[in-house]
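One structure is given below, represented as structure tokens, and several questions about it will come after.
A protein chain is absent from this complex, but the other protein chains hold their places.
What follows is chain A.
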Amino acid sequence: MQPVSTPAKIAYVIDPRFRGGTSSAVAAELEVVSAFAKVEVYALSTAMFSGQAVAPQLARACARLNIPLTWDPVDISADLVILHNPSCLKFQDRLGTRILTDRLIVVTHENFVRPGGHEGFDVATCLDQIARASVALRRELAPISAWNRETVLQWSAKHSPAHGWEVLEEDWFNICAFDFLPPNPAPADRRGRHSRPGFEKFPGPAAMLQCFPETARRNLILGADAFLKAGLVPEHWDARPFGAMPVADYFDQIDFFVYFTAPTWRESFGRVLAEAIAAGKIAITDPETARTFSGAAIAAQPEQVNDIIASYIAHPKDYEADVRAAQEHLKQFSPDCFADRFGTLLTGPARVYA
């Protein structure tokens, strides 16, 4: 009898109710991985997302791939188990599902520590739950970006986690499968930002005014729920709540995407910047966040934003060239790149039967 190679059985373990870029990234990943492995998706109903619905992009992906969501199984057995976003366990102390696998990869979407060194969440509690509930030959943490990796290493060095967690060498990046739109050949001082409305997503009032000054022709701020609720919207801002308009319409109205966060928080990947670049915009952000995109996003401080934008408006050719270059850079986060980088890892555990 000829040896028969069966596709690897890969189990995804997620709380599918998380929103935003993480859900989009996991949805894209399912599409890629399903092409060369047997994928199962197990859903955890964690305390963190109690009462919320499944993220639409995940629901759509599972439906398209014909993968059922199996909620809170007693146990999971697979060649490879990929658990996304361990921070979803932070409001509980027990993971009710047992995991049996050769290799357990935990994708660390949320930074373990914040700028300044304070823990972003109770990492030990989350990792301990996973470790106690699992039997695995290897347990690995998979950072999603250089900065995210730094936080994982920083935390690990300080806390020496039990259960032999290793850190994967390659970044488990967010797959960015966007269509690229051409840049505006005659850019104007039309600025914008969009994000979920959390306070961590916005810098302080002074930095916001630097990024979106009265001198700009347009300041379109999507996700400004907090400013609107507090009645703190300067007259020269067009502030809209999160989800108030389709993202495509929003990108039609700006040429510069200016994105700074609270100095005490940082994006672990910054998918929103990738979206802006794909939409043909110049994206400006803080140096650490820009690092993820290896030059595709412009690193700056809020006080430098005006000069950067003025320079591009004065030199539209530069604008066009830089947007196109940034889009080229983005291809490193394409589905193909993901498959290339992790194909071996994902297919490696396939069992061979005689």
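Rule of thumb we're sticking to: a residue touches a chain if its C-beta (ideal position, glycine included) is under 8 Å from a C-beta of that chain, and two chains touch if they have at least 3 such contacts; residues count from 1.
Here is the rule we go by: contacts and distances are computed from a predicted model.
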Would you kindly match the missing chain to its UniProt protein name, picking from "von Willebrand factor type A domain protein", "ABC transporter permease", "Glycosyl transferase family 28 C-terminal domain-containing protein" or "Dehydrogenase E1 component"? "Glycosyl transferase family 28 C-terminal domain-containing protein"
Omitted-chain contact residue, chosen from A:Ala206, A:Ala310 or A:Ala325: A:Ala206
Contact with the hidden chain, among A:Arg132, A:Lys158, A:Lys229 or A:Lys331, goes to A:Lys229
Tell me which of A:Arg17, A:Lys90, A:Arg103 or A:Arg139 is the one touching the absent chain. A:Lys90
Can you work out which residue in A:Thr264, A:Ser294 or A:Ser311 touches the chain that's missing from view? A:Thr264
Sole residue of A:Arg114, A:His236, A:Arg291 or A:Arg341 that reaches the chain not shown, by the stated touch rule: A:Arg114
Where chain A meets the left-out chain, the residues are 90-91, 93, 114, 116, 118-122, 125, 198-200, 203-206, 226, 229-230, 232, 262-265
